[in-house]
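What follows is a single structure, written as structure tokens, with notes after it.
Not every chain is included here, but those present sit where they belong.
Order of writing sets the labels: A, B, C and D. Residues in every chain begin at 1.
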Amino acid sequence: MTSVSTPKAGIITTLGAWLLAFIWISPLLFAFWAAFHPATGASSFDLFAPLTLENFSQVLAAAPFPRYFLNTFLLVSLILACQLVVCTLAAYAFVCFPFRGSGILFMLVLIQLMIMPEILLVENYRTLANLGLRDTILGMGLPYLASAFGIFLFRQTFKSIPKELEEAARLEGANAFQILMRVFVPLAKPTYIAFGLVTVSYHWNNFLWPLVVTNSVETRPTTVGLQVFATVEQGVDWARVTAATLLSVAPLLVAFILFQRQFVQSFMRAGIR
Amino acid sequence: MDISVSHLVKDWGTSRAVDDISFAAEKGQFIALLGPSGCGKSTTLRLIAGLDDATSGTIAIGDRDVTRLMPAKRGLSMVFQSYALFPHLTAAENILFGLSVRGFSKGEQQAKLKLTADMLGLEHLLDRRPSQMSGGQQQRVALGRALIAETSVCLLDEPLSNLDAKLRAGMRTEIRSLQKRLGITMLYVTHDQTEAMSMADQVILMNGGRIEQAGSPTDLYEKPASVFAARFIGTPPMNVLDLAKVEGGMGLPGSMRLLAAQTSGELQLGIRPEHIHLSDDGEPAVVQASEYFGADTILTCCIGPQSLQVRLPGRAGVSEGAAIRLGWSPTALQFFDRSTGLRRDDVTVFKNP
Amino acid sequence: QTKLDFYYPVQVGGPVTKVIDGYVAKFMAENPGIQVAPIYSGNYNDTTTKALTAAKAGTPPAIAVLLATDVFTLIDEDVVEPIDQFVKTDEDKAWLDGFMPAYLKSAQTEGHLWSVPFQRSTAVMYYNKQAFKDAGLDPENYPKTWDDMVAAGKAVTQKDASGNTTRWGIGIAGNVGSSQWMFGALAAQNGARLMNDEGTETYLTDPKVVEALQYWVDLSKKNGVHPQGIFEWGTAPADFLAGRVSMIWHTTGNLTNIRKNATFDFGVAPFPGHPNPASTLGGGNFYIFKDTSDEQKQAAFKLAKFLTSDEILADWAVQTGYVAPRDGAWKTQTLTDYTAEEPNALVALKQIPNAVPEFSTHENARTTKILNDALAAALTGNKTPEKALADAQTEIDKILKQYR
Amino acid sequence: MNKSRNFLYGSLLLLPAAVLLWTFTYQPVLATIYNSFFTTPKGRRPSVFIGADHYTRMIEDPVFWQALTNNILYAAVTIPASMGLALAMALFVNSRMSGQGLVRMAYFTPTVLPMVAVANIWLFFYAPSYGPVDQLLGLIGLGHNNLLGTPSTALWSLIVITIWKEAGFFMIFYLAALQQISPTLIEAARLEGASPWQIFRRVTAPLIMPTTLFVLVNALIGAFRLVDHVIALTKGGPDNSTTLLLFYIYETGFQYWDTSYAAALTVFLLAVLALIALFQFGYLDRKVHYR
């Protein structure tokens, strides 16, 4: 990752970097600590309180987190799959089939970079209700299925693919669909990965819109579930809330820790900057 | 005729990149499209390939008029300057790309792949990705992809320009002998005159979108049709010097020696560096620079106000600032019209006594 | 087969959902033609939001437990049916008559009864008897007046060597969604009302109301017995259980939770007075929604009746600590046994005669928010109580004007 | 290639995206503007045209002004702070040091965690007296604050969370940009005698300028979009001190059910975003592209 010629960091820089890192990670460290200790330990912060898994089993017994995970998983998969298809097709059109006015269309698309669906939640809610898709996973995903960010990113990547590759494929007799699937898509793999990671983490973490459109356990994603769980009528129990919090961040966190190298690299290779 | 192009024109917006080009290539010929950067070589090739649409003119491959056909239907293959290998595919997959999108059976593909790979010595590279291959190997794979379709015409756009000098020399002979062996017609774009001269049956020299001269390498070297052609070919290129009126004809300014019997018009004299030698009774000159290359030494000299280059074998042993005398055979002299830049064959060489 | 969506306001899971699930199962066993899907949808606020959202989209729940105070909002949005229109038989009438009038009152307006009480509460004071004992107070002699409370608070407040308070005297939740309830009690204790029964007028500039707020503010500012800033409803039980606060004002619905988790001897006391003790009524009622089929409405009514039977209400009171809003329920074996064992459970009930309805007006969410903001502004020292309440009154007047 | 073919293929390929974008972005924008000129339909009162009444009401609405000033303060602090920290982090992580991978992970982790989940952890951090932040403040003699419960500190507490959450995300962009800088450029500067600070000021910083501007736009949008922590932690309180624009829209639309007034507020937010867009297309895209 680091090029050899980068100078080695001095001791002060290193210490600064480590201190900042510690501050940045400490909320998570605390959550780990609290989740594995009995409820009374958490608020008095007794470092030597005994370890326990009790909190997790209580949370799992108390709220349908597995169901929430399933909902989140379905939501994220739906959005990711559709975004990939829709954005790929659109980007391909912008790069390879420009026609009069497609430049203006692209500018229009870019507007959505600014106006994310959650800003229009009142109207979008109305639309969704009219479609009868309230409180469904499809409805929760629908406003996000076309992503301007995705179109923008894929267009950029497709444009950076040497024109000769497309021409070579054309000369070899490939049709438009073959060119897309056999040249553009595989070559844009790092971009797809980076975009996929962004989308997954965005929608895994999305809260406001799902909060508005979901009503029932059958559709509610983890974030909303966690919020409902932590909304207290009877009082906060830190140990259980942190346990629930950890449960809901765990899949993404584990995935991130496992793939952080690839994550960061594909981010860079995709030229998102 | 395997390729025949007539009155081809291509405009990019208001600028004309290809300006009324016509030529024909016989089956099995190796044609080089030569010219400086921006003269329209690539554009011409792309028009023939069908990657761009001609503004006017017609293109025929074999006996079919293909001017309006899709690239894939024209029955030709192409090698790109950057190779245009698909970076995500292995060498084998790259070579087979065309067959596979055209739906050839696996068996056929493998049989053809084996033949092509054998021919190009690629057997041990078939599983590698382009990034795992050297430039020369990539070049071979690109050739393989063009040749496997067994089209009778193959277009190549500066296929060797990304290789280093040593490799380039090797690939040159390789491509040429392959072309001869397979009997295909090759149209080869290059801006490197060495490549064009050493490989082609016919060289088409372009300049500013037009054909400057078309002919065999010997024609171009020995009888350049213009100052442009004369100066474009040869390393170092031909010396072209202005002549001035002297008593009884024309000669080099500042020298009394007559060179041309002509007296009217403005003439330029052309002479190749390797046709000049040191001669005790030659034209006096002063050495400005001397570059030693082992086999030869190139001297840059002044005769009067004009400078010219001389190629001498081995180490010349003349140092900068030395006064020398240069001689040449009268048959080595060529003449050009200074205003049109065109060759003048009507000038009588003045034979010194 | 009739299907019913039943919104119930509680964090999903938790012991309470199990109880509700049990009731519903029992109901369905008795009524094989009806299928009830309980939907647990967060706190009262969230549930109201959800129910309204759903109703506006044309897919309302058949029945929901929502705050009694939401009645005006729900009427204005025209999403609920008056309950009395389902009451046809004598048996139904008898059932209706069995509710305590105090709880029915807040559901009556425009000549109709709009909902029936279910999980009702009054706010009570939980206090730490151990702390009282440590401070040399009589643990059985809880504070009866505002001054008593300040005095007791001062006695139990503890500081560490550097002067930081380690134990507070009293905590009254001042966060959005809770403070208006607490404040209703404070105002009533001072002999004032916050609004009229029609929900069209508020009396925030009444000097007695202002005085009540001044008392609350002074608890921390002048007397130093109350934590600074906003004391949170959510963390109040934890603070109480951890001994950081010795007295908290909270819902009786938290009794069971505190009973299970307290590691010290605690008491439940009625609210003090100035001079007359008063509390506020709170909690949720059953609402039956429009825009569903007649069968569903009938089935919903049946469910409401079932869940407000004396037996169920009694069990519910035991399971949670809520006040059963029917005299009949208190006569059941279940409750008499329970109150014998846990007399604290009676405190809320005994308070009812001294309790006023919770703050409730048209556009309740918004007016409540304005009141909450005013209370927060005063509690955090941003505004004086007069100014805060006067500003709120102006804002609320603007909104309620159209309903007068 | 030929134009009508391009049009046919192009429009077919664009169709799905166009339909979705129309339905969930452009049509709602238009509808929002339209609805902002009507009263909210209530069950018993149909909506009527009231012209710009909502907008005059907005001008007189103290909560709106508070939300706006809150949001401006929020943006003005979170953006420079998180960008500055992000750059520092990227520079740290881009230099060779021990534990580089761990450090990078620590910086980046907050980014992948859901804001609502994170809010629960911070709620504890900010808890009065026993929360770690208050205990730390106690060490320097500033203890016993009710950080989230006091209007003067509540917004700042949210700002800290936002910076903590966003800095790592922006770091990635900076890191990508830094790695894109050819090491020979740095070497050339070193040979010319430039000190590390001069190298940063005169070579690195200008070269990552495009990234800085890109990140800036993202941060601006984010400052008007992220309200999860407001919902989870303060609900806009105390006394509206943490109410941000989008939260106010949410509250007006989904708590008060005044959808038309919410529409008018949304129109205002859209105007703010349009300004950002103008700034980006009009100014940033004309910025010098060096490569």
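To be clear about the criterion, a residue touches a chain if its C-beta (ideal position, glycine included) is under 8 Å from a C-beta of that chain, and two chains touch if they have at least 3 such contacts.
All values derive from a computational prediction rather than experimental measurement.
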item	value
Subunit counts for every protein chain kind in the full complex	A x1, B x2, C x1, D x1
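By our rule, only the chains that are shown with their structure count from here on.
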item	value
Chain pair showing more contacts of the two, A-B and A-C	A-C
Innermost chain, where centres are averages of C-alpha coordinates	A
Subunit A-subunit B separation of Cα centroids, rounded to whole Å	55
Interchain centroid distance [CA atoms averaged], subunit B/subunit D, Å	59
Centroid spacing, where centroids are CA-atom means, of subunit A and subunit C in whole angstrom	39
Subunit B, residues touching no fewer than two other chains	none
Junction residues of subunit C - those touching two or more other chains	53, 56, 235
Every chain pair meeting the contact rule	A-B, A-C, A-D, C-D
Subunit A-facing residues of subunit D, complex	3, 5-7, 9-14, 16-18, 20-21, 23-29, 31-32, 35, 85, 88-89, 92-118, 120-125, 127, 130, 132, 164, 167-168, 172-173, 175-177, 179-180, 183-184, 186-187, 196, 210-211, 214, 221, 224-225, 227-228, 231-232, 246, 249-250, 253-254, 259, 262-263, 266, 269-270, 273-274, 276-277, 281
Subunit D to subunit C touching residues, read off their complex	42-44, 63, 127-130, 138, 143-146, 148-152, 235-240, 251, 254-258
Residue ranges of subunit B touching subunit A (in the complex, touch as defined)	49-51, 70-72, 76-78, 80-82, 84, 86-89, 97-98, 101-102, 145, 149
